[in-house]
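Of the protein chains in this complex, all but one are displayed in their positions.
To keep things simple, chains are lettered A, B and C as they appear, and every chain counts its residues starting from 1.
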Amino acid sequence: MHYFLLALIVAIGALNILVLFGRIIPGPTVFDRLVGVSLIGTNTIILFLLLGAVWERLDMVVNVALAYAVVGFITLLVLAKYFEGKSEEDAES
Amino acid sequence: MTYVAAALMLAGFFLLLVGTIGVLRLPDFFTRLHAVGKCDTLGMLLFIAGLMVYEGLSLTALKLLLIWIFLAIANPTATHIFSRAAYRAGLKPWTRGKEGAG
Amino acid sequence: MHSGFGGIVLNIAFRFLLPFILVFAVAVLMHGHHSPGGGFQAGALLGLAVILVQLVQGRDAKWVGRREAVTLSCAGALIYLGIGTLSFFWGGNFLDYGVVPVEATAAKARALGILGIEVGVTLAVMGVTIIMFDSLTRERREE
Partner (left out) sequence: MAEPKKVISFRLPLGADLKYSLLLTLFLFAFWVVLSGRLEARYLIIGFLTALGVTVITRPFSVLPRDSAAGGTPVSVWGLPWLRLLAFLPWLFWELVKSSISMAWVVLQPKMPIDPQVIRFEKHFPHPVGYLVLANAITLTPGTLTVDVQDGRFTVHCVQKATAESLAPAEREGEMPRRVGLVFGAARQVDLVPEDDDNGEEQ
């Protein structure tokens, strides 16, 4: 089972997170980049939980993952608000 | 039980991958959000469910359930907030009729 | 401009999430010595909870504003300083709370002192987080 978890870690780290930069870097609008970043956040939570399972310290990692989820959610909201207001100003001027 | 956990995690991983591919391939912002809102949410939920099965009935599984519930509320909300912000900012949805296929 | 954000969906969703975020922050603070966490993380979570309220309800949310945030951060620093200097009166060094005779043994007094320090750090970090967010968004509104 450990090898399976490790394989999943490598797969998520390499496939999902690195491939997502293919959307973040070209992303035509800033919102595309935002979506890419939110997906990376999602994948990071999963990666973190998997690492906890491999280290057999899942009970500790779970707390950190929950905090990460909360912080990531609120950060993305703040960013979305910022870019929404910013684009409005650009459109008006 | 281990096999159930592995199957759930594999399914979750597959959906996360589909979400990533969707974000890369789909033509505009709103359709990309579709990939995020569905595939990624379910992928993550399945993944955490797999970890819960792997962990067995314990306090850690309950904490994972908390993360599960939080993400089940927060993820669609965040998706909606993105789409709303983009819509308000004046992003026009891509349609097949106007710009042709491609 | 500085009214609400997110429409009715976020306006309702944050009402469900907010109490749980606050309890989570306090749990992080109280279990700092045998699980990851402690004063700084708890303060960041509390500050983010307040930011969430300001984000959704606009700057006029009658909850914790800039004035209260300044008060909080000053109170946090004062608590830290106060507990730190408390040990001077019993002949200890700064932050040497083992010597303060509030509990039966020195170890227990030390645990209590650390908890007090953590509370101070939490309040300070919370206040500073809120002030940072406030200053960043205020600057944007005025330009």
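By our rule, a contact is a pair of C-beta atoms (placed from the backbone, for glycine too) under 8 Å apart; a residue touches a chain by one contact, two chains touch by 3 or more.
Predicted, not measured: the structure shown is a model, and the values here were computed from it.
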Checklist outcome for this item: Omitted-chain footprint on subunit C covers residues 7-9, 12-16, 18-20, 22-24, 26-27, 30-31, 53, 62-63
Checklist outcome for this item: Logged for subunit B, residues touching the omitted partner chain are 14-15, 18, 21-22, 25-28, 30-31, 33-35, 37-39, 41-43, 59, 62-63, 66, 73, 76-77, 79-80, 83-84, 87-88, 93-97
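Methods note: only the chains that are shown with their structure count from here on.
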Checklist outcome for this item: Per the C-alpha centroid definition, the whole-Å distance linking subunit A and subunit B comes out as 11
Checklist outcome for this item: Contacts with two or more other chains occur in subunit A at residues 59, 63, 66, 70, 77, 81, 84
Next on the checklist: For subunit B, give me the residues that contact two or more of the other chains.
Outcome noted: 70, 74, 81, 84
Checklist entry - For subunit C, which residues are in contact with subunit B within the complex? => result 6-7, 9-10, 13, 16-17, 20
Next on the checklist: Quick check on the complex: what are the subunit B residues that touch subunit C?
Outcome noted: 70, 73-74, 77, 80-81, 84
Checklist outcome for this item: The residues of subunit C that touch subunit A in their complex are 1, 5-6, 10, 21, 24, 28, 35-37, 41, 44-45, 48, 51-52, 55, 133, 140
